[in-house]
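What follows is a set of notes on a single structure, which appears directly below.
Missing here is one protein chain; the remaining ones are kept as they sit in the complex.
What follows is subunit A.
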Amino acid sequence: MSTPSDPASQPDIEVLSFRLDDQEYCLDIAHVREIRGWTRATPLPHAPPHLKGVINMRGTVLPVIDLGLRLGGPPVEPDEHKVIVVVSLGKLTAGLLVDAVSDILTAAPDQIQPAPEYGIDPSDSCLKALLMIEGKLIRILDLGAVLPPAAGAAA
């Protein structure tokens, strides 16, 4: 048994990468339930703007979050080319509206570095780390930070 601080001993992780505006994001594939096309969402009264509404996912009421707005960027204009990434974290399940899904990547621990802190950018707190892969910089999303603040905002 090696210590968790030893990066070389950490297993590789698989991530799903996707595009928001012109930025590349990814999240641990273990949290991804499915990927589906955009369908019209039923809006929720008095919900924060990033909460697009709820959609019917095979009988379950699924809230959909505009990830662009949630991260403080421009909204994702919903059309049939846009994609909802269904994620789950503990008991919470939600759809993240993104521009496009790019790839499934395998990330070795030595390709991951901590996200720098600026302290003012609202998207900061939602970043877990940065991934340098094939010369590209991909932001690793902190799903725990993306989901609960929405609950606080609407409560």
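Quick notes
One rule holds for everything that comes next: contacts are C-beta pairs under 8 Å (C-beta built on N, C-alpha and C of every residue); 3 or more make two chains touch, one makes a residue touch a chain; residues count from 1.
The rule is simple: contacts and distances are computed from a predicted model.
In the listed set "Non-oxidative hydroxyarylic acid decarboxylases subunit D", "Putative Zn-dependent protease", "Chemotaxis protein CheA" or "Hydrogenase HoxU", the entry agreeing with the UniProt name of the missing subunit chain is "Chemotaxis protein CheA". Checked against the full complex, the candidates A:V15, A:V32 or A:V54 give a single residue touching the omitted chain, namely A:V54. Interface residues of subunit A facing the missing partner chain: 40-51, 53-56, 59-63, 65, 69-70, 72, 91-94, 122, 125, 147, 149-155.
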